[in-house]
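Report on the following structure.
Other chains of the complex are left out, but the ones given are in their true place.
All chains are identified by letter, namely A and B, in their written order; residue positions are counted from 1 within each chain.
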Amino acid sequence: MTDDIVGQGVELMVYGMGTVVVFLALLVVITTMMSRLVTRYFPELPAPEPAPRKPVSAAPAEGEVVAAITAAIHQHRNKKSQ
Amino acid sequence: MDNLLVLWNSSGLAQIQVGQVVMMLIGLGLLFLAIRKNFEPLLLVPIGFGGILANIPGAGLAYSAVENALHAADPAMLAEFARALGVTVYDSAKDIQVAYDNAGAGAHLAAQQLALDAGYGNGMLYSFYSVAIASGIAPLVIFMGVGAMTDFGPLLANPKTLFLGAAAQFGIFATVLGAVTLTSLGVMDFSVADAAAIGIIGGADGPTAIYVSSVLAPDLLGAIAVAAYSYMALVPLIQPPIMRALTTEEERKIEMVQLRPVSQREKIVFPLALLILVALLLPDAAPLLGMFCFGNLMKECGVVDRLSDTVQNALINITTIFLGLSVGSKLVADKFLDMNTLGILGLGIVAFGIGTASGVLIAKLMNRLSATPINPLIGSAGVSAVPMAARVSNKLGLEANPHNFLLMHAMGPNVAGVIGSAVAAGVMISLVGG
């Protein structure tokens, strides 16, 4: 930062506004891509039910969570120990 | 007779100062505007009432135990404070106050112990402020509630409107520049951190403004919050002239194509995508935008409706009450009645104006460049001030063309403005507060 306060203000404006624009531009890109992906590969059923809830007994595949975490940790460990 | 003297000396009439009278009148004025004129009453009723409470002479509700002890100005007590803070020469309690403000955590603790031992306590509003704002909790909880009330559907249907939310934040940074320029000209006396906090008024978002000023400029928090909420209430008056001046009749008549339907899954993924982007690019915005995305995810995911309902009702209401009273505690006369407050009020309205103009101008530009027509009136909604600014866009659109319903189109830039100012807040804290 420069010493004089106006210079600091200008810098703050340039970097601040720049970050805001870059961030929201990236968000435009990501949002557009996300919408396309979701619409193409994970379309919802046509029925306009808001957030259809599965009955509790619709059983989750056992071990899914455990398997995922286990795999993750193993991979992480292996990387670390190398 | 001694008792009568005690009672009289402890009465407000015996201790009242002009500044306190003025501030009580300002508090009553805020209540009037909130109740009669419907100026953001949910915040301005607690803020106005808190402002009156803070200025009750002799009650010390807005002061810490140490400040209350210093105000009592007992010479022996002052000497003890001076010793605890390592001050050798002092003229008045004010010098010791300054030393206390600049001291480290150790000296603060010692001084607090002295004040407690002498029977002084933290004022009620000071306690509220410590818990609600100094900790950063209340604005974050409110932001979670706002997230749980926000529908990103219109934004997802037309993501380009995010650019309008970005453009309108120019008001923030132009105001920062204005504040430091006024300082360098000797008109005002703001630090860069102060300027950043003042600029955020242009974000037109109450909790963001309070959060940023609690971090960067706690002393200005009262004026900044009052300005932010007052101008948000004034959006229907501030924006239309600017919007009319910058657009032609033809542009205002532009009808926009209907928004596509957005699936629930997109709405669930969006807050997570936003969160990841924040995590990768701007961690300093993570508290604000993290809580915002969390609230929105709870709303959209559909499996925790009871949590989402509580967040939108009991929790946000309770937090609003204590947030408002806490902001009121910053309306004590000796902190508020200052030329800087006038500067903040002036700069704040400039920020709103520039933000509105930037939004409209960029919308005009996008209209030229884009294949589908964009009505420039929705650009002004990018300042946020949800949902008031979007309603203003809609109203002006209807004036020009009775079949032109812009409300849903304006909701996109409107919520984009919330994200934009939270990002701006993160940059400010990162660059200035670090």
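Quick notes
Simple rule for what comes next: a residue touches a chain if its C-beta (ideal position, glycine included) is under 8 Å from a C-beta of that chain, and two chains touch if they have at least 3 such contacts.
Computed from a predicted structure; not experimentally measured.
Stoichiometry of the complete assembly recorded in this file, written with the chain labels shown: A x3, B x3.
Convention: only the chains that are shown with their structure count from here on.
Averaged Cα coordinates give chain A a centre that lies 27 Å from the centre of chain B. Put simply, chain B touches chain A in their complex at residues 155-156, 159-160, 162-163, 165-166, 169-170, 172-174, 176-177, 179-181, 183-184, 191-192, 195-196, 262-266, 269-270, 273-274, 277, 281-282, 300-303, 416, 419-420, 423-424, 427-428, 431-432. Residue ranges on chain A touching chain B, taken from their complex, read 4-6, 8-13, 15-17, 19-21, 23-28, 30-32, 34-35, 38-39, 42-44, 50-53.
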